[in-house]
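The following block contains the structure, expressed as structure tokens.
Selected chains only, in their assembly positions.
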Amino acid sequence: SPASAQDGAATGAMDLGAIGMGIVIIGAGLGIGRIGGQAVEAISRQPEASGNIQTGMLIAAALIEGAAFFGLILIAFVL
Amino acid sequence: SPASAQDGAATGAMDLGAIGMGIVIIGAGLGIGRIGGQAVEAISRQPEASGNIQTGMLIAAALIEGAAFFGLILIAFVL
Amino acid sequence: SPASAQDGAATGAMDLGAIGMGIVIIGAGLGIGRIGGQAVEAISRQPEASGNIQTGMLIAAALIEGAAFFGLILIAFVL
């Protein structure tokens, strides 16, 4: 949050961006963790389909990754 | 939130936008994570239907992704 | 947070970055923990597929690891 850094006289203002970033990572961890966990379980059930499973895992995980990075960057540089 | 940055004399004002963004990502992570997790499990059960499974996964996940991005942008630039 | 260190006259400002970092690690721990937990369970079900399982585990865990490190670095040096 560059804006709040410029006015040095701000008193009592709390920069909650770090907490927001932490919550962003909780969301990403829950989502990608679930996908990855079930992907390795799926590979153990059908080892010969591991290519398809990893492709599907990556597509869904990349969606969460993209949203999380977008949120982190918005918090750090725009907000 | 550009509005709160312009009045430098704001005292005691809390910018809760970052926390809101974090909660947005929790929702997106939970949703896409569940879709992706069950999609890879479905592929392991029916490997020959992986094309159809990934199409369905992408349609549902894109809906969540769109809502999450819209929420992030609203928090950052409009609120 | 180097910005808040430069204005020594800030009174009442709370540096919440440490709490944000902690929440980041909760997210990473939940996510990688779930992936790793289900990966070792998957290996026990299909020991001969342990190579594929570890590859899938690493891909998903690296996504969470990357997002978590990005968040930590943003909190420490940018925010």
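Observations, loosely collected:
As written, the chain order gives the labels A, B and C, with residue 1 at the start of each chain.
Definition applied: contacts are C-beta pairs under 8 Å (C-beta built on N, C-alpha and C of every residue); 3 or more make two chains touch, one makes a residue touch a chain.
These figures come from a predicted structure and were not determined experimentally.
The complex in this file is a homo-oligomer whose displayed part has 3 chains and whose full count of copies is 5.
The criterion applied here is as follows: only the chains that are shown with their structure count from here on.
Remark: the per-chain Cα centre closest to the mean position of all protein Cα atoms belongs to A. Annotation: 18 Å between the Cα-based centres of chain B and chain C.
Between the Cα centres of chain A and chain B there is a gap of 9 Å. Residue positions of chain C touching 2 or more other chains: none.
Contact residues of chain C toward chain A in the complex are 1, 3-4, 6-7, 9-24, 26-35, 37-39, 41-43, 45-46, 48-49, 52-53, 55-57, 59-61, 63-64, 66-68, 70-71, 74-75, 78-79.
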